[in-house]
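Note that one protein chain is taken out, while the other chains of the complex remain in position.
Presenting chain A:
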Amino acid sequence: MKLLDLFQREQRASAGEARERLKIILAHERSLRSQPEFLPRLQQDLLEVVKRYVSIQSDQVRVQLDRHDMMSVLEINVTFPNTALSGGVQGGGH
(Lines give C-alpha, C1' and ligand atoms only; values in the text may rest on other atoms or scores of the structure.)
Protein backbone atom coordinates (compact mmCIF):
# COMPACT_ATOMS: atom_id res chain seq x y z
CA MET A 1 0.00 0.00 0.00
CA LYS A 2 2.70 2.47 1.06
CA LEU A 3 4.87 1.44 -1.86
CA LEU A 4 2.06 1.93 -4.33
CA ASP A 5 1.46 5.39 -2.84
CA LEU A 6 5.07 6.29 -3.36
CA PHE A 7 5.01 5.02 -6.90
CA GLN A 8 1.92 7.03 -7.77
CA ARG A 9 3.42 10.14 -6.26
CA GLU A 10 6.50 9.68 -8.42
CA GLN A 11 4.24 9.40 -11.48
CA ARG A 12 2.42 12.60 -10.62
CA ALA A 13 5.51 14.67 -9.90
CA SER A 14 5.42 16.03 -13.41
CA ALA A 15 5.80 19.77 -12.87
CA GLY A 16 9.46 19.67 -13.88
CA GLU A 17 8.54 18.08 -17.18
CA ALA A 18 5.88 20.74 -17.78
CA ARG A 19 8.43 23.48 -17.11
CA GLU A 20 11.03 22.08 -19.50
CA ARG A 21 8.54 21.44 -22.30
CA LEU A 22 7.14 24.96 -21.95
CA LYS A 23 10.57 26.56 -22.10
CA ILE A 24 11.36 24.77 -25.36
CA ILE A 25 8.08 25.40 -27.14
CA LEU A 26 7.87 29.04 -26.07
CA ALA A 27 11.43 29.77 -27.17
CA HIS A 28 10.50 28.35 -30.58
CA GLU A 29 7.18 30.23 -30.85
CA ARG A 30 8.74 33.51 -29.73
CA SER A 31 11.47 33.27 -32.36
CA LEU A 32 8.81 32.75 -35.04
CA ARG A 33 6.86 35.73 -33.78
CA SER A 34 9.75 38.15 -34.06
CA GLN A 35 10.50 37.18 -37.67
CA PRO A 36 9.44 39.51 -40.50
CA GLU A 37 6.41 38.43 -42.50
CA PHE A 38 8.30 37.98 -45.77
CA LEU A 39 10.48 35.22 -44.36
CA PRO A 40 8.31 32.23 -45.36
CA ARG A 41 8.16 33.53 -48.97
CA LEU A 42 11.91 34.07 -49.06
CA GLN A 43 12.36 30.52 -47.81
CA GLN A 44 10.11 29.20 -50.60
CA ASP A 45 11.94 31.18 -53.29
CA LEU A 46 15.33 30.00 -52.08
CA LEU A 47 14.10 26.44 -51.97
CA GLU A 48 12.97 26.60 -55.60
CA VAL A 49 16.33 27.92 -56.77
CA VAL A 50 18.40 25.40 -54.81
CA LYS A 51 16.15 22.58 -56.01
CA ARG A 52 17.24 23.24 -59.59
CA TYR A 53 20.72 22.08 -58.63
CA VAL A 54 20.32 19.76 -55.64
CA SER A 55 17.37 17.57 -54.80
CA ILE A 56 16.31 18.61 -51.33
CA GLN A 57 13.19 18.70 -49.13
CA SER A 58 11.51 21.91 -48.06
CA ASP A 59 12.64 21.66 -44.42
CA GLN A 60 16.28 21.49 -45.50
CA VAL A 61 16.38 25.20 -46.28
CA ARG A 62 16.25 27.19 -43.05
CA VAL A 63 16.07 30.97 -43.00
CA GLN A 64 16.37 33.08 -39.88
CA LEU A 65 16.80 36.75 -39.16
CA ASP A 66 18.79 37.78 -36.08
CA ARG A 67 18.40 41.39 -35.07
CA HIS A 68 21.24 43.11 -33.29
CA ASP A 69 21.59 46.72 -32.16
CA MET A 70 23.13 48.16 -35.29
CA MET A 71 22.45 45.54 -37.92
CA SER A 72 20.62 42.34 -38.70
CA VAL A 73 22.03 39.02 -39.85
CA LEU A 74 20.07 36.95 -42.34
CA GLU A 75 21.19 33.39 -41.81
CA ILE A 76 20.46 30.85 -44.54
CA ASN A 77 21.26 27.20 -43.91
CA VAL A 78 20.92 24.56 -46.57
CA THR A 79 21.79 21.06 -45.42
CA PHE A 80 21.41 17.79 -47.29
CA PRO A 81 22.98 14.31 -47.43
CA ASN A 82 25.85 13.81 -49.91
CA THR A 83 23.72 11.40 -51.92
CA ALA A 84 21.44 14.30 -52.87
CA LEU A 85 24.45 16.04 -54.39
CA SER A 86 25.38 13.46 -57.04
CA GLY A 87 21.73 12.77 -58.00
CA GLY A 88 20.68 16.42 -58.13
CA VAL A 89 23.59 17.81 -60.17
CA GLN A 90 23.28 15.18 -62.91
CA GLY A 91 19.50 15.33 -63.05
CA GLY A 92 18.62 19.01 -63.18
CA GLY A 93 19.92 22.43 -63.95
CA HIS A 94 18.71 23.27 -67.43
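To be clear about the criterion, contacts are C-beta pairs under 8 Å (C-beta built on N, C-alpha and C of every residue); 3 or more make two chains touch, one makes a residue touch a chain; residues count from 1.
Simple rule for what comes next: contacts and distances are computed from a predicted model.
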Omitted chain, identified by the protein name its UniProt record gives, among "Septum site-determining protein MinD", "ABC transporter ATP-binding protein", "Cytochrome" or "Phenylalanine--tRNA ligase beta subunit": "Septum site-determining protein MinD"
On chain A, residues whose C-beta touches the chain left out of the figure: 9, 12-16, 18-19, 21-23, 25-26, 29-30, 33
